[in-house]
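All protein chains of the complex are present and in place, except for one that has been dropped.
And now, chain A:
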């Protein structure tokens, strides 16, 4: 391992954790603006220091483990979500040369890591020994496993067109045309599955406040809750980064800006979209979400796969 690689690893980690923390502020400000409010604007310039205040508050909260909880699993669960999401970032090419591990099975690694994130929800809900947490975990598991399928299948079109599982090659294959043009159905389904994977607001069924209080993390406090919190924002960043890489040409863009800047612009556009989704759409019912997945998205994604394969074969002659 060279010095450069180590620098990249720590640079990526540092930037990502800061983005995830900064998103607390971004999300609160954006949500407020979309709801005709101003949001936190007191601490520091434009209120950015609210992040610091929130973090300090979380640190000083009592780190309580319920006596009825399964202690070690309870502690493990929040670590899994952050670790698995951070592991997924390993394969994302932020710019030419800036990638932690240039795996030739990048897409599969990403899918595997996002499957592991399900464990944090299930274990967290199970170890809490609380009926609402367990219900949340149950919902989370079925939702994430269901949408994992569509997420994987929706990416196959991109993989077929680029002929590689390596994300760097996928970006390079979009030199002339972004895959969002050739794979619009794949993009829409990946976006929907991505929201379901990160259990963000339209699909935040595992933690639905109005039904399950906070769902699988109802019993968590202090920095353990903070881990779930940061894990969620990391997840949003991850799905946005994957959308950018797979469908919107990653770091490709006109030459007047460096590739990293193009990646960041696209990334923040999709993070903004995620927040807008939260601000505008109501939560579907649990059975509606699962039914919608299996009855509508699965046939559509399979048809998309079939047609993409046929067209790819026909073009190749």
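General observations
Quick note on the criterion: a contact is a pair of C-beta atoms (placed from the backbone, for glycine too) under 8 Å apart; a residue touches a chain by one contact, two chains touch by 3 or more; residues count from 1.
Here, contacts and distances are computed from a predicted model.
Entry comment: the absent subunit's protein name, as recorded by UniProt, is "NADH-quinone oxidoreductase subunit I", drawn from "NADH-quinone oxidoreductase subunit I", "Na(+)/H(+) antiporter subunit G", "3-phenylpropionate/trans-cinnamate dioxygenase alpha subunit" or "Peptide/nickel transport system ATP-binding protein". The chain omitted from view is touched by exactly one of A:35, A:104 or A:288, namely A:35.
The missing chain, though absent from the display, is touched by one residue of A:145, A:181, A:257 or A:281; that residue is A:281.
Listed by residue number, the positions of chain A touching the unshown chain are 33-38, 41, 276-277, 279-281.
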